[in-house]
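Read through the structure below, which is laid out as structure tokens, and then see the notes.
The other protein chains are all here in position, but one chain of the complex has been omitted.
Every chain is named by a letter (A and B) in the order it is written, and numbering of its residues begins at 1.
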Amino acid sequence: MATTDKEVNELIKREYEHGFVTDIEADTFEPGLNEDVIRRLSAIKGEPEFMVEWRLKAYRRWLEMDEPDWAHVGYPKIDYNAISYYSAPKRPEDMPQSLDEVDPELLRTYEKLGIPLHEREKLAGVAVDAVFDSVSVATTFKEPLAKAGVIFCSISEAVRDYPELVQKYLGSVVPHGDNFFAGLNSAVFSDGTFVYVPKGVRCPMELSTYFRINAANTGQFERTLIIADEGSYVSYLEGCTAPMRDENQLHAAVVELVALDDAQIKYSTVQNWYPGDENGKGGIFNFVTKRGAAIGKNSKISWTQVETGSAVTWKYPSCILRGENSVGEFYSVALTHNYQQADTGTKMIHLGKNTSSTIISKGISAGKSSNAYRGLVKFGPGADGARNYTQCDSLLIGDRCGAHTFPYIESKNKSAIVEHEATTSKVSDEQMFLCRQRGIDPEQAVSMIVNGFCKEVFRELPMEFAVEAGKLLEVSLEGSVG
Amino acid sequence: MKQAPTLSAAFLHPAGSSLPEPLLALRKERGTALVDMPLPTRKTENWKYSSKYLKLSDEMAISLPAQGKTGSSLAVPGYKVVFRNGIMIPEASDYPDLDGIMISRFGDLSDATAADLAAKLDGTLNRNTVQLAGLNSARFEDGLLISLSPNAVMDQPLFIIHEVDADASGSAFPRVFVEAARHSQFTLVEEYISAGSEPVMVNTVTEFVLADSAQVTSIRLNTEGENVQHIGATGVRQQRNSRFASHCVGFGGPLRRHDLQVRLEGEGAECKLNGVVVTQGKQHYDNHTTIEHVAAHCNSEETYRNIAADQSHAVFNGRIHIHQDAQKSNANMNNKNLLLSTGAEIDTKPELEIYADDVKCAHGATIGQLDEASLFYLVSRGISRRQANVLLTMAFINELVQQIPVEAVRDTATKRLNQFFDSTFEEA
Partner (left out) sequence: MLSIKDLHASIEGKEILKGINLEIRAGEVHAIMGPNGSGKSTLSQVLAGNEAFAVTSGEVTLNGENLLELETEERAREGIFLAFQYPVEIPGVSNLQFLRTSVNAMRTHRGEKEMNAAEFMKLAKEVSRQVDLDPAFLKRGVNEGFSGGEKKRNELMQALLLQPKLAILDETDSGLDIDALKVVADGVNALRAEDRAIMMVTHYQRLLNHIVPDYVHVLAGGRIIKSGGRELALELEEKGYGWLGIKEDAAEAAN
């Protein structure tokens, strides 16, 4: 039944829908990175002195660091001086004061991406921060959120308006020297989202950021900081797309989450950066550091990610479970096709008593792609009664792809319990035959089987995103079944 | 960036030896390749958890002379070969001439046979991942070649007692090479024991080459003392329909490292790898296994159990690598760990690297402690808490111990495990 393997592989061909370029006048820095560039960037953003110093310190540290080489990915050497570190749509005056002042071309771009920003068309119940290249261009629903006491703004605004919070928490979860890409981000991050949910507040709506890379030869270095104060709850989603270009572009983001006592943060990502073409040309290098600190007792941090884009993904959303009874979760679907490479997973660092974590990872490899799960579960000596359950499953489609599992499990506490299970299988000929015998098209059958494989993860996504995620995995036949 | 420490040049001077010329030439070549070899550090992926236990002083660089006497703990019911400090001791060895089976120390080989052997040595191992065991090839002074002709069946297990006994620091480099021709059958027991108290390194390499339908069982029992840093590697290559079974039982030490690498190169080949490790005090043990499915329709089954008590540290790294053409592979790996004390550490990394799609692979790993409900059940039946601990801990590994097909090893392993439990679980 060797024929069906090839067919199934053909079936999963996808067109990249978001590959258009927005023609907009932009202010873009000359490529290159040095202390002057960082000072200029900081000056444009009108940052206070502490921020400039913070960036420079990070930059000096970064110069001494080495690019990591342990991931199961390969890509040409990046020339960090060939990248422009700032690109923003030209605007008449500093920041638009209301959505009406946002360049209509930009609004159209987001509409095209399915993210209308206008008051009357806004996504019901979802507040959006739209980040275009290096800057946040619009944030919706600011007022109702402010009424609830929730701060939801671009990180640039937060640096100016809430310097105490920023100073206290920025870099507290992912310090400068954490890793090469986080170091670079700390030096040059241009924008991103800031969220603060005060004590006892349940954020009244979903918050989301939509990241769009548009300009050529730029990198996007956004920084997100979410703080959930005692007893609060917030659900946050992010989406990402980029135009189709033959050159690779770098996206090196840092996301920090802080959950205090009894607080909960649910962070969902649907990542659909341009993956490159079917010959592996172009695409985004997605080198991202995401980490949450569950520092409060009974706090909870939950990561859900659906990764279908990017040429190379290097990403390990993690939880540091410091608070007693704190909970960490990681639900992931990573699909790679053509020449995409993904090395993704999570770290669950159990430090506090009775902490628990769950990891569900579903990897789907097709074409000539490579898909690796890399995870660390660690129990410190103080993690009495801690628990972890890990399940990572890989689905292979076609015989020229790779699926790998690299779980690191470390325990220093005798009462901690970890269970890890992993399986690798393929869409079986028997499953395909059953579906087709019931009159179902082969492409629909593959899509159904793949979606079923991912169900445990999709279940964790907020409704609108679950639908989007399902669609992303959907496949088109393109008349290739022979 | 700080410069990583390199292997001291003192380790690159092999002792004079009566080895045949081709083997001396091989030693020399391997030695040259090791000049300035970086020593593993925390950043070296396959030594991540163990590099801190590696303590090679220049005093340990000298080759230990073939003297002393240790005495095996095994009641050897079969044929016996004794190696002392890496050199075979014919007068302590006892095995008959067997039809179709050649057993010969390297020193006694003709130049032609030695040249043939030199071309095969290290052929089963990935030298990039057994960096330090590579030192064996630069330093071995003797070795044992076991060559089975087609259809040869050894009627009893062959025991190799690897003794280390020294009143000064130094190193020993025992070396074994097994060639099993088609349809031959063979069981090898290797016991590693020691006497003395000066820090020594035992650096061993054992290789198995299995032709079509050969069946080989390898049993490895390590009970060396607290002065021995043990770095061992076992390499296996299997052709069509061959069967290889490995049973390793290891007790911890200041450094215990065993790399076991199996390549399934012919269709229908199967391997089964079992391992039991117990550590106590400040002991260490690190098992690194790799199973490569190169050909289609091969099966592998791996089961390892670790028990770490006190402040000890046990490591398991199991890697299954399915090559692109290895369709219809079936691979199962299971690693369970018992952490008996907070202060002890267990690290496990069950890896899958898969490049073929029509495969069934699964791995599972757990770390935990003895089940309180079971303990309570036993205690409620009048069994002492200590005895209950011993019973349940033994139960955790007994299944694997019972699978060891040689009674003498099973008995010794059980006896040593009981001693381990006696000193681990205090009297109430």
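As a working rule, a residue touches a chain if its C-beta (ideal position, glycine included) is under 8 Å from a C-beta of that chain, and two chains touch if they have at least 3 such contacts.
Source: prediction; values computed, not measured.
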{"item": "In the full complex, displayed partners of the excluded chain", "value": "A"}
{"item": "Touching the absent chain when the full complex is considered, from A:24, A:78 or A:440", "value": "A:440"}
{"item": "Listed residues A:34, A:81 or A:428, member touching the removed chain", "value": "A:428"}
{"item": "In chain A, positions touching the absent partner", "value": "1, 3-4, 428-431, 433-442, 444, 448-449, 451-456"}
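Convention: only the chains that are shown with their structure count from here on.
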{"item": "Where chain A and chain B are represented by their mean Cα positions, the distance between them in whole Å", "value": "43"}
{"item": "Contact set on chain B toward chain A in their complex", "value": "1, 45, 49, 324, 327, 337, 339-369"}
{"item": "Chain B-touching residues of chain A, taken from the complex the two chains share", "value": "5, 66, 70, 379, 381, 384, 394, 396-426"}
